[in-house]
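All protein chains of the complex are present and in place, except for one that has been dropped.
We just call them A, B and C in the order they show up, numbering each chain from 1.
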Amino acid sequence: MDKVLSSLDEVMRQIKDGATIVVGGFGLCGIPEKLITSLRDKGVKDLTIVSNNCGVDDWGLGLLLENKQIKKMVASYVGENKLFEQQFLSGELEVELVPQGTLAERLRAGGAGIPAFYTATGVGTEVAKGKEHKEFDGKTYIMEKGIVGDFAFVKAWKADPFGNLVYRKTARNFNPVVATAGKMTIAEVEEIVGIGELNPDEIHTSGVYVQKVFVGENYEKRIERLTTANA
Amino acid sequence: MDKVLSSLDEVMRQIKDGATIVVGGFGLCGIPEKLITSLRDKGVKDLTIVSNNCGVDDWGLGLLLENKQIKKMVASYVGENKLFEQQFLSGELEVELVPQGTLAERLRAGGAGIPAFYTATGVGTEVAKGKEHKEFDGKTYIMEKGIVGDFAFVKAWKADPFGNLVYRKTARNFNPVVATAGKMTIAEVEEIVGIGELNPDEIHTSGVYVQKVFVGENYEKRIERLTTANA
Amino acid sequence: MTGRKRILERAVKELQDGMCVNLGIGMPTLIANMIPEDVDVMLQTENGLLGIGAYPKELEVDPDLINAGKETVTAKAGASYFDSAESFSMIRGGHIDLAILGGMEVSKNGDLANWMIPGKMVKGMGGAMDLVQGAKRIVVIMDHVNKHGESKVKNTCTLPLTGQGVVHCLITDLAVFHFPESGMELVELQKGVTLDEVKVKTEAVFVVSESLKVNK
Partner (left out) sequence: MTGRKRILERAVKELQDGMCVNLGIGMPTLIANMIPEDVDVMLQTENGLLGIGAYPKELEVDPDLINAGKETVTAKAGASYFDSAESFSMIRGGHIDLAILGGMEVSKNGDLANWMIPGKMVKGMGGAMDLVQGAKRIVVIMDHVNKHGESKVKNTCTLPLTGQGVVHCLITDLAVFHFPESGMELVELQKGVTLDEVKVKTEAVFVVSESLKVNK
């Protein structure tokens, strides 16, 4: 079972206008750089993108905004992005803001075959409007639904040919849940190792969730806020 | 933050008659041997035990049955245990059978602050009786509730003093979810390493979930079905 | 050839190269040893391993490495370990391509009963109810009739159900059935079995596929 792609052309051809794509990363950390730029080059429109953030103006998912490919964005925080504001205010861009923990859990639920769950997050706020409320042990919760994307874009550190994935530090973030929540999951990685070279106890995402693997080169890994200790 | 215990006496003193204890392990693999035998010696009664299985007649949770300490057992499979059958048929033992995946998810939900979720597992079967049914996208699901124990008994391979845990092979099984689902979680391990010696990318259970750590010696690790390849 | 062997030899053909497969406890577990070398599959066991290998040699035996039937096993290259919640996320979430399970009764609308017999001690359903709802394709293997000669392929199951309308394919020692929405369909006769024999030994109403395959 060799899932390694030599180029992204094949998977990009399968993505059509109007697709829903769930995308890993937190800020610019652990984002699938190559998949995003490839999708920008491909130019499909009217996408629904589910990701914690929407990149910055000239990098990450911001590239898709710049190219006006996104119809709807589902995210928890979009404050780093001026293009986002412009397109939202002009009505070009539809936005669904979801609390970060609820977003992570909705993706996990989607991947785990759980159509809905209850959480206290958002009770009594605008987030709860129109949602089913239910009491458990005298406390009120709201129902939130699982999310499954047509495609899932994942960035990992290492993979083997079966698609077992290992992440590095906080670049893990949403990637493991995103990997489970795509009908077709494509993982881009910095390094591919031979089958059996990853310790089975240390694999973060089992290859069962991954349909295709792509090895990217020259990762930019831009830093949003460089903070260092006083020398 | 040093959570390492020199003996189990202190935690055993906190466990009272009628407590609910969630216990890791699958069959006899990855069971908290020392905590179970210590609880047997302590002798508290009327326990509710939540664990995938109930040991065998003379080992694992079977020791608590033998000592008539269990009032109610929540499990997915109890077929390895004759004492279980006797106590169940005589009405001494109350039993709640839960599908294995639902049991794992109920423990995860309990640990994750999710009071309830929906699953298709059990729809149209005895498991669904008396449970709320709901349709999502034309398919029927039932509502299942999270489980939290007063205590959680976990077996891991290695720990550091903060309670970060690493499991080995399929001895992981229910232990990570059980670790999250106890008001007080006690992990017994085969080896303790210094703080910082576990690779933070390879920790399976964060110490945030673990209140106490105990290092056991001379693990029996009994095998239920020794199967070997033809020589 | 025994009926069991016929069932297993037919069942192994359900495994296709590249699949992730869960084999139930008991008879289905035996399929693992029959997979052709050119069919590369990853076997999942719900206690937390994808990539079951062969049974261990004596020196390889590891009490920390078992399958769902509590047998000692090994892990093959490319295997991964995970916890029980993750394991059933794979199953419930539709990431397992195929599950092959034993059966006590199957009904014409694809109901499966395989976990309890009223009056006998209840052992528990283990992961069976999750598997039948989650795996992409459910194949049930069982004898066509019980030891009293009564059909286990029923119009309605008499035993408590494991799942309703969940079976995609039933393989018995006599025949193979599919369960399209239009109703239960006989698609294959096992070697040496006649349509009449299947009709006589099947309680369930079924249609005969236009492309009925007669194995020889």
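Following the convention adopted for this analysis, a residue touches a chain if its C-beta (ideal position, glycine included) is under 8 Å from a C-beta of that chain, and two chains touch if they have at least 3 such contacts.
Everything numeric here is computed off the predicted structure, so don't read it as measured data.
Contacts of the undisplayed chain with the visible chains, over the whole complex, involve A, B.
Only one of the listed residues, B:Thr20, B:Gln87 or B:Asn164, touches the absent chain: B:Asn164.
Interface note: of A:Ser38, A:Thr121, A:Thr185 or A:Ser206, the residue touching the hidden chain in the full complex is A:Thr121.
Considering the full assembly, A:Glu85 is the residue among A:Glu85, A:Glu132 or A:Glu197 that touches the omitted chain. Contact with the chain not shown here comes from a single listed residue; of B:Ile36, B:Ile114 or B:Val154, that residue is B:Ile114.
By the touch definition given at the top, subunit B reaches the unshown chain through residues 1, 108, 110-114, 160-162, 164, 180, 195-196, 198, 200-201, 203, 206-209. Although one chain is not shown, part of subunit A still touches it, namely residues 26-30, 52, 75-80, 85, 88-89, 95, 97, 99-105, 107-108, 119-127, 157, 167-177, 204, 221-229, 231.
We adopt the following convention: only the chains that are shown with their structure count from here on.
Spacing of subunit A relative to subunit C, judged by their CA centroids, is 35 angstrom.
Separating the centre of subunit A from that of subunit B, both taken as means of CA atoms, is a distance of 33 Å.
Residue positions 112-114, 200-201 of subunit A each touch two or more of the other chains. Subunit C has residues 49, 75, 81-82, 88, 91-92, 133-134 in contact with two or more other chains.
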